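Here the complex is missing one protein chain, while the rest keep their positions.
Chain lettering (A, B and C) follows the sequence in which the chains are written, and residue indices restart at 1 in each chain.
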Amino acid sequence: MVSLLDHAFDATDALRAFEKRAAGAGAIVSFTGLVRDTGKFGEVMTLHLQAYSPLTERGIAAAVAEAEARWPLTATSVIHRIGDMAPAEPIVFVATASAHRRAAFEAADFLMDYLKTEAVFWKKETTASGDHWIEPRNEDYSDRDRWSKTGS
Amino acid sequence: MVSLLDHAFDATDALRAFEKRAAGAGAIVSFTGLVRDTGKFGEVMTLHLQAYSPLTERGIAAAVAEAEARWPLTATSVIHRIGDMAPAEPIVFVATASAHRRAAFEAADFLMDYLKTEAVFWKKETTASGDHWIEPRNEDYSDRDRWSKTGS
Amino acid sequence: MATLFYLGRLMDALGTGTETLAIPPGVNDTAALRTWLDAERQLGGILTEPTVRLAINDVIVSEPCAISDTDEIAFLPPVGGG
Partner (left out) sequence: MATLFYLGRLMDALGTGTETLAIPPGVNDTAALRTWLDAERQLGGILTEPTVRLAINDVIVSEPCAISDTDEIAFLPPVGGG
């Protein structure tokens, strides 16, 4: 299940809904990413995230399909904010369920690497000095590279 | 924060409480382990987990301290059931918070490996054929070995 | 008329996120479109950067790629992830 939301959401509610879908799993991993209050250009007042539908959704769905092909998952969930958000708000929620914990951990980690590096989003931070579009960090690419090296 | 509980708990409530403590983090990972309905001896009716206090708590606290030394965590939580529990009930909840996702993922994974292999618990499954004490699985040891190989 | 979309920082540079536009005769592929539009808007080359990818009718294309006057064409700067 993949959702792009243009309004705030509660990660705990998202986990509760996911647990219902994941009934029967032995292991559930959740990841919540929160908007940081400090960026490259200082204190962040607003983060703006732009998607381009349906490319953004299609890309995430392909990453979910790849995760489901690599690991024996019984359920997955991806929720991503778009639009304007404030520091400390959840920006992304990923949950994975599997019979065993290793699959659930690795799949959640894999999906987050996709979402942080390859997902079709453009990101703008508003600080006291104005608006700044944010380019990818090299660290994000090296995280993502881990998956192609390890094979399946 | 380490808790051994002799009664059922709600993983979503645990995450909500953790999020409050983790305010300011950029990344929160949670792991929920649920009692499996099938074991080595068939369908599980009841799982019984025995601790030996304060050794059990002390061991978990030492693993948490090790995780906090290895990764820059802003908060951690470990909740583990003891006593009798039914299939599908949460048996363990681990949450980690950090500025960046890699630390939060790795620390949660590390703590779960400790809890599944070295934690001071004895486990008994009640099935139609009676009570069975469960010995460690080799797979759990190899998961745990990953951490000594990678260094810090 | 083609519909053009400008994402991320290109939205600021073009002053809009989307517009409909008559593609002039002779501008038959993405390479010609990039060059023509960048010159027409005096953008100093930001539309011809190879890191800017193009999507035609919701598919990211290998370039140069033929275009027609009824396409939806999106200019996509490098994605930053979420």
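Assume contacts are C-beta pairs under 8 Å (C-beta built on N, C-alpha and C of every residue); 3 or more make two chains touch, one makes a residue touch a chain.
Quick caveat: nothing in here was measured; it's all calculated off a predicted structure.
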Chains still shown that are in contact with the chain withheld from the display: B
Residue in contact with the excluded chain [from B:36, B:80 or B:101]: B:80
Sites on subunit B contacted by the missing partner chain, in the whole complex: 33, 49-50, 52, 54-55, 58, 80-81, 91-92, 115-124, 131, 133-136, 140
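Everything that follows uses one rule, which is that only the chains that are shown with their structure count from here on.
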Chain occupying the most central position, where position means C-alpha average: A
Where subunit A and subunit B are represented by their mean Cα positions, the distance between them in whole Å: 24
Intercentroid distance (Cα basis), subunit C paired with subunit B, Å: 51
For subunit C, residues contacting two or more additional chains: none
Multi-partner residues of subunit B (each touching 2 or more other chains): none
